[in-house]
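Shown below is the structure under consideration.
With one protein chain withheld, the remaining protein chains of the complex are depicted in position.
Coming up: chain A.
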Amino acid sequence: MTSTGISRLFPAVLAVIILALASVAPVAAAEADLAPLVQEFSNRKYDPKVEAIEKLGASGDMRAVAILKALGNRDLYTMKSGDRVVLARETADGMAISDPVTGEDLGTVPEKALQKIRLNNRMRRTISAAIGTLTLMSPDAAIRGDAAESIFLSRDDDDLEVLDAALAKETDPDVKLLMEQARAAIVLENGSPDEDLIAAIAVVKSRGDRDALSVLTGLANGEGPVAEAAKEAVTGIENRLELWGAAQNVFYGLSLGSVLLLAAIGLAITFGVMGVINMAHGEMIMIGAYVTFMVQELIRTSAPWLFDYSLFIALPLAFLIAGLIGMAIEHGVIRFLYGRPLETLLATWGISLILQQAVRTIFGPTNREVGTPDWMSGFFKLGELTLTYNRVYILFFSFAVLALLMLVMRYTAFGLQMRAVTQNRPMAGSMGIRTGWVDKLTFGLGSGIAGIAGVALSQIDNVSPNLGQSYIIDSFMVVVFGGVGNLWGTLVGAMTLGVANKFLEPYAGAVLAKIFVLVFIILFIQKRPRGLFALKGRAVEQ
């Protein structure tokens, strides 16, 4: 071989050696590093565990992400004999365990041989901060964004270096902004020259949300130019948030209104249209909620993949079951008491107690777990508005139920007969309408709608035998306020009361707000005894 040959070969050999060093050596070194850190998790005290998490976060090794995630999801265990930390997964014949660092399969052991690694909130916080540090260089922009966000929240001085490196490489403008804000937050937290601080304040201010506020408020309490700048930023953000806060309150009010509306629509039929004071109305709602529970229970045991649709299955069933029970009550008790409101009140109150205790005996006195399908959990942001999915869906659902009911009343033969019977019973009877039958169906319709309301309310309230009681008074309030016998009145009444309640609540507290609303309704009824939308005409005067 000639000397030129050697000199040509040399760079290639060197490259191979460097590559080998670069790829093998660090892995071997990191493996030696990670395993003892992971073993630290077997410690019963929290301090060493937190320290180990921090070190894993600082290791820069991407395998640490999976380990930390497993720890956060409580998939890491210690073996009761020997204290080795393992990753365990439940299988049919015990727990399948493997090494959390190498992934090496360690066989299957009974559950009793393992002890779950204890986790507290400090560890959870450290884990998410550590994952943030580790994933800052992730190829996925969304993950990088989340990482920057978690660094913003933890504001850890140690992250500054990684963050600077990530910032230099970042190309996505949105993620870049998030990283700059996170950097500014660290600067603010850990002190620097004044001009840097003032620049950082401007960056953080641009976020304009609550998290920015919590970074800045601490600084605004001092003296000097930095505090001035912080104060100004805080005032700016607060003014902005105040506007959003008012909008948020309107949403809360509408949401509470929609719950009131749902609870009251059924009553608007039985009380508003038929004039029956039905104290068992709340129990119809409760029955709807328990139908949801039973449907979910059946789905859990026999068809788990249907779970996301459980509410759609429960809706018609709840309508039918509550409707049938309502018709049975009408047939067995109420039809003998038409025109005797006091006796109806007492009898239906008795029925409500019977239904409550029956449910208590059958299902037990404790709350029943009704799960929330995935598509109804969580929230989305609209500007600074936090809109929770379950509330948004319930808002639209209540409108849909009301609209459907109005269509039935207006455009179907049954609706026509119903209106005819309530307006002039003898005349309707002489035209060949079976008034008794129409009464029964109307009462069934009102009860069925209460059942539907129960399905929706099972998502936001406790499913317990007492569920109905909390809604009965509110429902009557809405119907009386809105105007007896008028569905539009029920809608406007529910929404007005909801919004009024939510605007009073921050100032007066939840207890006083309720009292104020009640007093207001009493005064209002003095002035307009027939409610907001009074029915006019001879039918009313009877």
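Of note:
We take it that a contact is a pair of C-beta atoms (placed from the backbone, for glycine too) under 8 Å apart; a residue touches a chain by one contact, two chains touch by 3 or more; residues count from 1.
What we mean here is this: contacts and distances are computed from a predicted model.
Its UniProt record calls the unshown chain "Urea ABC transporter substrate-binding protein", which is the correct pick from "Sulfurtransferase", "Urea ABC transporter substrate-binding protein", "Aspartyl/glutamyl-tRNA(Asn/Gln) amidotransferase subunit B" or "HAMP domain-containing sensor histidine kinase". The residue from A:398, A:464 or A:486 that touches the chain not shown here is A:464. When the omitted chain is restored, the residue from A:102, A:361, A:412 or A:430 that touches it is A:361.
Touching the chain that is not shown, out of A:103, A:341, A:383 or A:509: A:509 (per the contact rule at the top).
Contact with the undisplayed chain is limited, among A:35, A:70, A:106 or A:119, to A:119.
Touching residues on chain A toward the chain that is not drawn are 46, 74, 118-122, 124-125, 128, 210-211, 213-218, 245, 248-249, 252, 255-256, 259, 294, 297-298, 301, 357, 360-372, 377-379, 386, 388-391, 460-466, 470, 502, 505-506, 509-511, 514.
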